[in-house]
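Submitted below is the structure of interest, expressed as structure tokens.
What you see is the complex with one protein chain gone and the rest in place.
Chain naming follows the written order as A and B, and within any one chain the residues start at number 1.
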Amino acid sequence: MTAAARMEKVAIAPDGGALAKSSAQPLLIVRNLRKYFPVKGGLLNRSVAQVKAVDGVSFQVMAGEVLGIVGESGCGKSTTARLLMHLLTPDEGEVIFDGLGLGARDGMTVKELRRNAQMVFQDSYASLNPRLPVEDTIAFGPMVHGLPRAEAKQRARGLLEDVGLAPERFGRRYPHELSGGQRQRINIARALALQPRLVFLDEAVSALDKSVEAQVLNLLVDLKEEFNLTYVFISHDLNVVHYISDRVLVMYLGKVVEVGPVGSVYSRPAHPYTRALLSSQPSMDPDRRKTEPPLSGDPPTPINPPSGCRFRTRCAFAEEICGRVEPPLLGFGDAGAHQSACHMNSAGSGHSLAAPAGTAA
Amino acid sequence: MTQVNAVRRPANPLDETRDRTPAPPAAAKESAVVVYKGQSYWSNVGRRLRSDPTTVVCGLIVLAIILVSVFAPLIAPMDPYQAKMLGRLAPIGTAGHPLGTDELGRDMLSRLIYGGRISLMMGLTPVGVALAVGGLLGVVAGYAGGWVNMMIMRFMDVFYAFPSIMLAIAISGALGAGIGNGMLALTLVLIPSITRVTESVTTQVRAYDFVDAARATGASTTRVIVTHVLSNVLGPIFIFATSLVSVSIIIASGLSFLGLGVSPPEADWGLMLSTLRQAIYINPMLCALPGIMIFVTSLCFNLMSDGLRSAMDVRL
Partner (left out) sequence: MALSAAMKSEAPSAAPAEKIVEVEDLHVKFVSKDATVHAVNGVTFNLDRGEVLCILGESGSGKSVTLRALMRLLPERRTRLSGRIQVAGHDIMTLNAAGLSRVRGEVVSMIFQEPMTALDPVFTIGRQIAETVLRHEDVTREDAYKRALDLLELVQIPSARRRLHAYPHELSGGLRQRAMIAIALSCRPAILLADEPTTALDATVQIQILLLLRQLQEDLGMGVIFVTHDLGVAGEIADRIAVMYAGRFVETGPVRGVMRDPLHPYTQGLMASTVHGHMKGQRLRTIEGAPPNLESVSDGCSFAPRCAHATDRCLVRPPDERRPSAGRMARCVLVDD
């Protein structure tokens, strides 16, 4: 495929409106996902409090798209990915992959899920086994699922080439002999070894230098086209998420506060937190420096989140209703694709800035 | 599902994928491609060990002691059980007895050589067995977490609460004297500390992303532990175990000294220390000899363990 042809395939409409691309059935449906971690303390190490890491998260991922998930520390985005990969056991929630319920009687088992969904971890020395040559690390997955050793190695070598590393030169190397970008390519190859359809990328480029980050992003886009993948891209870096995602989901303290097509969310953010997050980005233009921080204070811990809307303690528009009632995630605009959880955007909520009840959204 | 390897991208010579380490010497161009064999962690460790003079020297000394013990029947000049009442406590340098004789007239050199067999066996075997048992328990406790971990570790804590030599004496006394019982007692004494170290290391390794990645492929727990966890956990445990060898030798000698391990007329350094006590006013150097052997062996194992620790501390 020539570079020009490849570029054409990657180009999408500037406002990110890409929902019409694929079939109607979502690849992944998540409903009311919940995970609380106990905080141990006291004499007998009993549970004294709970970290409400993920508290009723619901969303969908369409086949072939890139869903970006952004949020700050404590928002629960990494925990969500691990729950969906079943590396952590959810307390509650329904996960439906390609129409099959996870754990349901005639649905999908966890082992089957693992063949369909894989994860790329953040680069660190802990992301690859330091005692194994990288080829063996990649071949481990296929061997677990029954592929004979020789074939698994063959597939591993093929994947090394696909991620741009010559198998003869890199196959037998150990992680400590590779640079950050190369290790991340191995991470990606390992995730693709089981030929999944959905890939979770948990801060996959965050630890890399900027110049290497660009190379790996290009690779991710290429691989997505080549293998017809769907990505869930988790990051705290808003620019990268803007670049690579079709839709974006914003999380705060274990809840989804906004979701929608990336162009729409970035140019017309509906939730005050999203607005603050977007304007917190340092500008590269020295003439447009900020004078006031958009948000004061630190993100609270998810141990005892505020009642009602969790953002109300830092929100400039918080009112009495915000402490009483938790705002539901409601759509507005065309086809309701862009949703936010804010009383100001929900007609008849009782907030002074909301439209009166009965108004069309 | 799309097939892997469907499209091959042409190699770009200026790509980021150009490696940073120098290329291996090029083979003939027409032949098959040169496969670069990486430098594994263990080969790095081996290299560093060989370049550390202290470790090498101590290793050679230990090797010498072991070889001498193994080939004792060939090396020892005389029968270690041959008593000669007239030649008791002959000083070092006596003709025919280069290291003198003990309180029953037996040749010291031969007894020291033969004594090494039992002392080493009582020192090394318990460590080996404890490593296997304690290591297994520790890995299970560390990987499983939760109540399994609690049960195993609290059980170990009970034994850990006793000072090791007292525990060894107590168990040995309850079981009765004898080499086998002595080794059993030592093994039981060493297991808790190995379990503790293993559990701690396993818990750390368990939290690493690559273990999660292995679980994410759908591998069974056993497979994940065997392929990914064990190789990373073995290093620190091995260091700890080698440092335990010196402790084990000393406790074993202590047991024999108290009459709980080896019984006469067996040659064993600890027992020799005990029986030679009476001669301390007559020929002090003779009494020191078994002690020196215990000291040297124990020290060498300890220094080797230190060398191993610093060799494995390599920042990769």
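The working rule: contacts are C-beta pairs under 8 Å (C-beta built on N, C-alpha and C of every residue); 3 or more make two chains touch, one makes a residue touch a chain.
From a predicted model like this one, the values you see are computed outputs, not experimental measurements.
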item: Chain not shown: contacting residue from A:Glu92, A:Glu151 or A:Asp298; value: A:Asp298
item: Option from A:Gln25, A:Ser280, A:Asn304 or A:Ser352 whose C-beta touches the chain left out; value: A:Ser280
item: Of A:Gln25, A:Ser47 or A:Ser73, the one touching the omitted chain in the full complex; value: A:Ser73
item: Chain A residues that touch the omitted chain in the full complex; value: 3, 6-7, 10-12, 14, 16, 72-73, 179-181, 209-215, 217-218, 221, 236-240, 242-243, 262, 266, 276-277, 280-287, 289-299, 301
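By definition in this document, only the chains that are shown with their structure count from here on.
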item: Residue ranges of chain B touching chain A (in the complex, touch as defined); value: 1-2, 4-9, 11, 15-17, 19-21, 23, 33-42, 207-210, 212-220, 223, 227-228, 231-232, 316
item: Partner chain B, residues of chain A touching it in the complex; value: 1, 82, 85, 87, 110-111, 114-115, 118-119, 121-122, 124-133, 137, 140-141, 144-145, 155, 158-159, 161-162, 164-166, 168-179, 181-182, 185, 187, 190, 192-195, 197, 212, 215, 222, 226-228
